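For this view, one protein chain was removed and the others were kept in their places.
What follows is chain A.
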Amino acid sequence: MRRAIQESAVKTDVLLGRVVKMSQIGIDRIPCAQVRCQRNEFNTYLKMYFSRSFDYWAIDRGQLGNLGDTVMIRNIDDLSQRPTAAVTHKIDRVVFQYGNVIDPVTGKRVINDDFMDDIELKKKLVHDVLETPAEQESLLFAERRALQRQLLENAQKDDDFREAAKAIENKTL
């Protein structure tokens, strides 16, 4: 029977995946991790790729990886180096840490598709322009609004603010 699914021809030498389980091998308790990696399978009938996850056990002597981290694993070619038959890879490095994603290009921390410094800037601006006048109870509503407007105009004239606002708008580096 001819199958429509063509398995991936890409070798498993280097893979990127997420750690789904941590375990230990033998009496020496060598730490190892089960890494879930995606590999594409081509459907020859639909002419489309469908990704499928496969789990690989990778040895982690330096305890680099933790549960949930995105790691890069490398195949252990020398069979004598493999501690057991099931453990075929080793963790090369941690690409993204779970709960602390850092953009490898810029080196900045990323939270929900925004850089950390952009988020901090927004917080600072809202605090300076909006919240500080609002905390002044003695002012009337119209006075408070006028003060907020004035602070906003001052901030807009500030060069640093304009550049940062432009960068946030364009999502440039």
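Here is the rule we go by: a contact is a pair of C-beta atoms (placed from the backbone, for glycine too) under 8 Å apart; a residue touches a chain by one contact, two chains touch by 3 or more; residues count from 1.
In this text, contacts and distances are computed from a predicted model.
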Worksheet item: The chain that is not shown, which UniProt protein name from "THIF-type NAD/FAD binding fold domain-containing protein", "Gryzun, putative trafficking through golgi-domain-containing protein", "Small ribosomal subunit protein uS15m" or "ALA-interacting subunit" does it carry?
Response: "Small ribosomal subunit protein uS15m"
Worksheet item: From the list A:Ser53, A:Asn100, A:Gln136 or A:Gln150, which touches the chain that is not on show?
Response: A:Asn100
Discussion item. Touching the hidden chain in the complete assembly: which of A:Val14, A:Leu46, A:Ala86 or A:Val126 does that?
Written reply: A:Val126
Response to the item:
The missing chain sits against chain A at residues 68, 98-101, 111-112, 119, 122-123, 126-127, 130-131, 134, 140-141
